[in-house]
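Input: a single structure, listed below in structure tokens.
Apart from one protein chain that is not included, each protein chain of the complex appears where it belongs.
Moving on to subunit A:
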Amino acid sequence: MIFSLKIVDLLNQALLYGNDSTRVKHLRHVQELILRKDPSLLNHFLEEVLSFQTDKSPEIKKTIISFIEEACQQNPKLIVKVIDSLTLLLHDDNVFVQKKLILSMVSIYKSTLAWLSKSESIDELVCSVWDMMTNIKNHIVSILNSNDDRLCTVAIKFIEMLALTLTRHEQDFSINSNANDNEILFRTKLEQEEKEMTEKLLEFILSEKLSSVNLIAAVEAVSNIARQRSDYISRILQIFEVLHVNLSSNFIDSQVSSVRKTIKLKLLNLLKYSASSSIQSQYSTLLADFGATQAEILKYSPKVVQESKRKFISNDHSENIKKSKTMNNVKLDIDQDIKQEKSVPNIIDVQRNDLLPWVSSTVDHKILSTSIDFISNSSKQQKKIKSFKLSNALKPLEFNDIQRMSLDSFHRVLNAEVICDGHGVDQIRQKVMTRLVCLFEQSFRNIYEDYIFADVRERYDLAFIWLYQEYVYANGYLTIFDRNKKKNFTKYDNILCRLLEYFFQEKYEDLFSRLITSAPIITDNALFILKRYCQNENYSHHGMNILRSLIISRIIIREKCLNLLLILTHNEDISIRNNSLNVIQSLHEKKEFKISIEQYALKCLSYLRTLKPPEILFSDNEKLLIVPADAWTEDSIHRCLSLYLSLISSSHHLIQPLSNIYIEVDKDIKRVILQILETPVRAMGVASLELLKLVKNCPIGAEALITHILHIHTQQMTPSRDIVENIQDLYHKRIPDVRLLIPILSGLGKCDIINTLPKFIKLPLPMVKEVFKRVLSLKDSSRTLKTNLILPSELLIALHRISLEECELKTIINATSICFNECSTYTSDILVDVLQQLVEMTPIPILFMRTVLQAFSFYPKMVHFIMNILQRLISKQAWKQPRIWEGFIKCCEKTRPHSYPILLQLPPAQLKHVLQITSELRDGLVGHIRSMSSAQHSSIPSSRSIVIEDDSENILPVSLSNSTQ
């Protein structure tokens, strides 16, 4: 009652007083009271309100129209009562009234259609109402063809509604009624009409007379149609193509660009909804025609899952706020739908479709469950309850149910692979899945993992997307409000490691490397897995390459990776060690890694100083398996040195610290060092300045090392002048060790060598041999000067000339016998030369006769030459040198019977002496004389034959006395 009094009052005021805006205010108030506060009053006051339609003011008329619109939405049956007013107002003089009416007709027509489709009984009245409706409709449609631009825009919206609603309505109709047709609405006819309407719009777009505003409105209308009726897409693309060509002839520049811009935006928007790839190329060309860039096309293409990005992101950003907002929206939607009394299930369907992306993107137990719950509840209760309250419809679900439902839905998404693929929404599915997995706890994760691992080759990209998603969450990129939330990478780390572990175990090498190289962050645990990967002999090569690319491309973890790689250089497995060394060597060539690698190498080197191998040298497995060794073994020494040695050949300066280390280590290590030094040092080359420096600064105790290094170098080639000088310097000033000179023998002058010869031959026998070998091998070297050449004969002569003060005889003998043993060098010719020179010396060297004897034993054919020598000795009165004389006699003995003629040339005293010493000679000599011819016999001086014959009697005592001496 209170309301009705108030309404009467307001209506009176609106009728009588005030200007337009106050009256409109009053009428609005009435509308509020009747339609929202007490709908039962509607019947009572409808006539009064409708009477305002004849008011003069267009504003009042417009208010009445909106009143009718709202009333019809609440109760479609009212159309029967208001249809006359509508017809009247449609033909009003004022264009704004007409506009408003047409706009309102959009919803009135819709609600009437829905009502008619469901009403069971159609009486005459209804039929006539429908006829009038149809008239109104026809009138509005005809506006398109009229010349009146002003109403066109709204007419377009009306036609768009027709094109979209008739089919929608038709679906409701078939759902809600058993019959296909009812008395007014015929399915086929409606379908037909819908097509006509669409055609009309399309035709309209291409007509020439329309304004740019109307064109834009029409473009919007057809795009909306295309969005919901995909059959039209290709048709509409054609239309746009024509527009593209014709536009500029009909409009001025800025209008053209506005229209083009609109079409571009609409096309991009449509792109989201067009899953079919058949028209893709046509689409892209068209978009390009309208000025869309490739980036824009990509952004909107369904394949890149950018669909309704705004929605997704905003939902994520402000999840909580959005949730409530969206829920409110849903509530509003439903409220409105109830008022319209549209067919409920269909709307719910639509709602559900609209909600789907949202539901799946903002997954949260509660929202997921409540919204489903809410939808199902609301659909049940729609018909009974008029005033709908969300809170009444919501009941909390059991936790188990929530769990089950969410799992079920997740499984459904998982199983929809084929379907989604076929419809071009695979990307969306992937996105939904990864989001779900990221947001939910362990349960989803395991399922998802199993799902991916079931067919890793096909699904590894899911794993990658998942990992990236976790990264994004961990970084907090998707939250606005928790910007300060601490970054937490545990989950990310966990997943990365599990994936890596799996690829490792199941031998997917390519996936392993792809994952680790493309992971946004490589955690320590992941590095640890990589380490194990590298330590596996099957993968070590592959693993090292991964490490290498990580070192080069990932600056943040570069140090860690490099360190890891360096640690591998002393791995227990030699092939792994070599692999890592290869990689290190290639990295070492790059400036940025050089220093750290070298530092590490030197650190390893310095481990050798410690009493026992440090733990760091052993890999983790080893530490577990065996107790670290207490002493150095060859293997552990090798490990310390391997990296260092591999670097020396390219970085010569590294050689310097070696000498210091060398001094400090014990002899086993020294031995190993010398052993393995050869190859790298050889690679350094003899010309290295660093080597020279090392020689120059050689610390005490490292001579062996230096000698060894030099030795390695000089085995094949002549040492450089610098080195020779340095070594000589070292030898003379600091270390009088002759061994130092051996490697540089080939660089020393002839005099130097000969002067040092006494010292050389004091060395152990093998070394002497080596020295001789080197001295003599100089011959072949073309680089040595002629004057520096030491011929074998010269060497032997030099040996003979060594005085006994300098050297013991025995040493010299040993040295000469080394020469004799070198048959290939000391041929008979050379010996002849040597002997000839020696015999001319005065005094004759002590060893001379020994040498003669040796020569004879090696080369018996030389006997004639030796006879010459003996003859020469006689002429030089060899008996004056006791040792030579002794040798002479021995020689005569050895060279029987050739020596007999020589003996005969001896002066009698000497001959007597000889014969006294050896009886064998005398017998031989006697025989020799007897066998001579008488002529020869007579040539023997008588003094000598007397000696022979005299002595032949008492030969025994003499020989006895001699042998006892």
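Note that a contact is a pair of C-beta atoms (placed from the backbone, for glycine too) under 8 Å apart; a residue touches a chain by one contact, two chains touch by 3 or more; residues count from 1.
Basically, contacts and distances are computed from a predicted model.
Asks: Determine which name in "DNA replication complex GINS protein PSF1", "Trafficking protein particle complex subunit", "RNA polymerase II subunit A C-terminal domain phosphatase SSU72" or "DDB1- and CUL4-associated factor 13" the UniProt entry assigns to the undisplayed chain of the complex.
Replies: "RNA polymerase II subunit A C-terminal domain phosphatase SSU72"
Asks: Who touches the missing chain here, A:7, A:163, A:202 or A:216?
Replies: A:216
Asks: Considering the complete complex, identify which of A:255, A:403, A:427 or A:475 is in touch with the unshown chain.
Replies: A:255
Asks: Please pick, from A:10, A:30, A:65 or A:154, the residue that touches the omitted chain in the full complex.
Replies: Answering carefully, the residue with contact to the hidden chain is A:154.
Asks: Identify the residue among A:95, A:127 or A:765 that touches the chain left out of the display.
Replies: A:95
Asks: Going by the touch rule given at the top, which residues of subunit A touch the chain that is not shown?
Replies: Within subunit A, the residues that touch the unshown chain are 59, 95-96, 99, 103, 106, 149-150, 153-154, 157, 161, 211-213, 216-217, 220, 252-255, 257-258, 261-262, 265, 269, 308, 310-311, 314, 329, 333, 480.
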